[in-house]
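One chain of protein is taken out of this complex; the other chains stay put.
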Amino acid sequence: MSIKTIGIDPGVSSVKTVVMAYREGTGEILHRHMERIRRRDPARVVEECYYHALDATGLKENDIAYVASTGEGDLVPFRRGHFYGMTTHARGAKFLYPEVRSVLDVGALHARAMRVDDRSRVLQYEMTGQCASGSGQFLENIARYLGVGLDEVGPLSLQAQKPEVVSTICAVLAETDVINMVSRGVSTPDILKGIHMAIANRLVRLLRYIKAEGPLVVTGGLANDVGLVQAVREKLGEESKQMDVLTHLDSVLAGAIGAALWAGFRHEQLAA
Amino acid sequence: MGFYLGIDLGSTTSKAVVLDEDEQIVGRGLTNTRSNYEVAASLAQEEALVNARFYYLRRELEKSESGAPGCEQLFQQLESDFRLEQHLFRVNRLHETCLEALENSSALHLLSSARSALDAIFTECREEAVRDFDLHQADRSRFFRDIIGSQYMALAEKHSTRTLPYDFLLNIYDRSILKEENRSVGFTFESALGAARNRTAAHFPQHASLLQTVASRVLERPLEVLACVGTGYGRQRLPFPKEQIRSEILCHGLGAHYFFPATRTVLDIGGQDTKAIQVDDEGVVTSFQMNDRCAAGCGRYLGYIADELNIGLHELGPLAMQSRRSVRITSTCTVFAGAELRDRLSLGDSREDILAGLHRAITLRAMSLLSRSGGVFNEFTFTGGVAKNSAAVKALSQLIAENYGERKLNIHPDSIYTGAVGAALYARRASSDRKAA
Amino acid sequence: MSNPATHTHNVKKDDSMLRQKNMLSEYYRRVSFAHEEGKKVVYSFVPGNLTELFLTFDLVPVYPEINALQNGMRKVSARYIQTAEKIGHSEDVCTYVKCDIGMLLEGNKGPTGERIPEPDLLFLSYTGCFTFLKWFENLACHYGAPVALLHTPYQGDGTITQNMRDYMVRQLRDEIIPQLESISGKKFDEERLRSMLRLSAQAEEDLVAVLQSARLRPSPIDAYFGGVYYIGPIFTAFRGTQECVDYYAELRREIEERAAHGLGPVTPDGEMAEERYRLVVEGPPNWTSFRDFWKMFYDEGAVIVASTYTKVGGVYDTGFRHNPDDPLGTLADYCMGCYTNLNLPSRVNLLQRYIDEYQADGFLVNSIKSCNSFAAGELLMLRELEKRTGKPGGFIESDLVDPRYFSAANIKTRLESYLQMIEQKRKGKVH
Partner (left out) sequence: MSLQDSTGQLEEIIGYCESLYEDVDLQCVQRWKAAQPGRRALGFMPVYVARELIYAGGVLPVGLMGGGDQVEIIKGDAYYQSYICHIPRSTIEMALSQRLDCLDGLLCPSVCDVIRNFSGMWKLLFPDRLCRYVDLPQNFNPSIGGAYYRREMDLLMADLEALTGRRPTDEGVNRSIELYDRNRTLVEQLYRLRSDQPWLVPTIESYLLLRAGNVVPVEEHNQLLEGYLELAPRRTFRVMDNIRVLLVGSFCEQPPLGLIRTLEKAGCYIVDDDFVLVSRWLTRGIGAGADPVQRVCNAYLNASTFHSSKYEGNQPKRDLLLQRVAQVKADGVVFCAPSFCDPALLDQPIYMSTLDNGGIAYTAFKYAENTGQFQNIREQLGTFSDSIKLWSVQAAKEMH
């Protein structure tokens, strides 16, 4: 018999929810959802997502064995437990690709790299600090400036011919760089690729620091961005690091998936 | 008559100033730089020249009808109508661009619903412009992008439906505004003045003929630019020879000296850089500091905050002034600004208190540059876009008084043009040097 | 022979340069074969180095700082630094240390490509910098080599007290020398040390003359960029040798000849054009872009007439010379007298003296991210000097061997603005 768990991952820009049928250390996703917060009260979005998840699966609150939060856990008053972001992303990545050895989680404002063992235990990690260079928000700003929808960013970047180097590390100054490029007539794909390379540069530094090994699973919102993932591959290639770089349609949900799995684990542990 | 032109190509705004032979400012131009640098420079320059023409237009009006009641009103109406014409021209052009963008988009199923939504949006934009376009409302942004942007977004929210998502309309706009901004003005002074004159004449039929004569007299007058110097963040991209480019530090120093000859310390907080400059009694820079590599705590920071709160830049200061207890903020990464704000709001701090804290944080960063450049001496001049922000000014003057004692604080209404004025002065000097040689 | 002066001088210049090059490669050869030749290797630091003492015991000294700076000039430091960061060294700390540890981790290939042997002794003469302490603790961990610690008291109150001197001499006599004896298997030969010290003093005399030639207008040398070449032999493995004496004698002759002909310094691009600015510089140079950095100066006609960096291995121009009559006492005085062992007020006084004596137009700080020993307090020094001399101060930031912290554009902007400031100040007019 499986138990039902929910993992909720409120982030800076979106709330991710997963309902899981958990059984003996693994599970099956019954429901997945990602909701952009966009200027709304995040606590309310979390609540809506939660009830939406129950509605969509036809479950009652009582049917849920364990609700676990990750990310901005304080926004989930009805949680039973909280697991920290790297713990859950590592677990989520393992769910998606059991052979995972390193995880790269790139979200709206942060990026973290983790090296994990075969049980998805985090062995070493490194994350970006108080500086937003290389974050999703930064990419979003650029995309808006260029008038490109988020979904188009990746595919466009893949079309680049001569990517333009972005010299600065600062996200704000980089925007100016981009303005410069536009005014010099650099094509949108080349600009985007340049930005991707700059971000990838930072990400690879994180990976280098944790002595990453393959396979590497990219999670978080930017895992959806094929251009960035490709740039990371190229950067790793430059360092002659042979490593599989994997993404998954559910990559963005990795935190929520991990939380739901840990929820099941913890529930069993407590019941034992 | 000869003029001297100074152009300050800033990271967020581009400024141009026209000086006459007596070093009097006769024209000012301002545009945002969120577009092509060359275009921004030429827009600012054109604006400044338009502004100079209006300067003479007013002089002509005063001469011809000196003391006549309503003369000032007449002038203001004319200028306002002129801007309205400019504005409407751009609204229409943007409208067309949006429609083109729509045609080119792959979302065929949205074509007709989006088209009628766009038509409705722009119709309302136009109506609103005609209804209350007021050039002289000081606390309003005058940038096309800002005005149209906030209108568009509000209206897009209204016209979006389940099938026609907001994000789609927003994307159409994002694409089109970029194109629009990369275009030059696109109409002549004569034609716009002509259209404006007709509008104004409708308000003041009794002055129709006066308007006619004055306008043609101004149009006859040739504007000859004798020398031109460029400065600012984007100065390297100006199509000028090297000797016509000056470092922005030098220009700011000289510009501040122009406005306030007794100035010794100058602080300029612009969009992505902050400069602390010490000058001597001739406006020569003796030491300076500026931020590098990191744009934390600069003007753009406030821009992000305003975006996040969905209010205008000019509203930030007054809101912050209402705070009773400012919240301590330490991170001033410009990109994180929005997140920081959300964080604080969710912790239960009031908007006003958070804003006060943010302003203080910015000011503290500036204080640190000031102290690095040598301190704050009498008189102290505050320039750049952020000098328009009352809360920043308040926090700054408080901190200066507490730490350096009483200092005379200068803020000139034209302070945003400080760099451009400095550049124009250099242009004038270069040309008189040439004459002397 | 239309211009004999330039001609002869060019040849001479090459002589001393060549001699130095040869000395250096011979030195690295000696180092790499030390163990094969049955010699013991001792690692030590440049500030307060006790080369004569090592040579007395026939030990081969290795200076990790020199390796690091050479690696910086050869542009391999970036990789070494990364390697060190991989084992947990922070981005924030001294890059000399990381460059050295990175080199070690990658097999200890020295700047000339030859392998540097492991140390038989880590001689931790800890003068003027705490980081030395940490550096050798890290090396001790890697090599398991014994450490000899010489604690050099800081001139906190601006003087060398008798207590400090006694402390040093007793450390040398009771602990250091016995340790050197046991490592080398040789008895301490005081006479030999004395004769070396005599040679040291002789070379020191010539070095001072060379550095002080910058008082002339135009200065025949660049006392910073050129200066770092001049100090090479004496601050490292050669002090106390006849080779060293010969080198400085030759260098001095060359410089005096340049001076006699009213010539300016030689730069990597040949003769420097007109001398337009005379500057005093505080702080070490950047090594990773040494040439580009220098070029920014000589392109503008800026000559460095005095620098503090050329005093890290000993301040000789205030009168100190090694004294053969008091061998241990003189070594103590030498260690305690190095530039970074002076307290801040003394450093300011020294700089002020340079600005006056060398008739500088201004002084410039090159603040090094890595080096707290130099950098902490430099901003106050700058201000204090501006106040005392009325000369404009300039400030640029870079790093020793981490190319990430050398921003050419930024330094160029600051330097240009600074020189323009001097220019304007000289003119006294904007117009």
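A, B and C label the chains in the order they appear, each numbered from 1.
Note that a residue touches a chain if its C-beta (ideal position, glycine included) is under 8 Å from a C-beta of that chain, and two chains touch if they have at least 3 such contacts.
Computed from a prediction, not measured in an experiment: that's the story for all the values here.
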Displayed chains contacted by the hidden chain, counting the whole assembly: A, B, C
Contact residue for the chain not shown (choose from C:C338, C:A375, C:L400 or C:L419): C:A375
Candidate in contact with the missing chain, chosen from C:E26, C:E137 or C:E190: C:E137
Contacting the left-out chain in the complete assembly, out of B:S371, B:S397 or B:S431: B:S371
Among A:G7, A:P42, A:G85 or A:P163, residue touching the chain not depicted: A:G85
Absent chain, residues of chain C that touch it: 84, 87-90, 92-94, 97, 124, 126, 129-131, 133-135, 137-138, 141, 149, 151, 153-154, 156-157, 163-164, 166-167, 170-171, 174-175, 343-345, 347-348, 367, 369, 372-373, 375-380, 383-384, 397
Hidden partner interface residues of chain B, rising order: 328-331, 364, 367-369, 371-372, 374-375, 399, 402-403
On chain A, residues whose C-beta touches the chain left out of the figure: 24-26, 83-87, 110, 112, 119, 121-122, 125, 127, 129-130, 262, 265, 269
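Please note the rule applied: only the chains that are shown with their structure count from here on.
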CA centroid of chain B to CA centroid of chain C, Å: 52
Distance from the mean Cα position of chain B to that of chain A, given in whole angstrom: 38
Chain A residues touching chain B - in the complex, by the definition given at the top: 12, 39, 42-43, 75, 108-109, 130-133, 135, 137-138, 141, 144-149, 168-173, 176, 179-180, 182-183
Chain A contact footprint on chain C (complex, rising order): 82, 85-86
In the complex, chain C residues that touch chain B: 379, 383, 392-393, 407, 410, 413, 416-417, 420-421, 424-425, 429-431
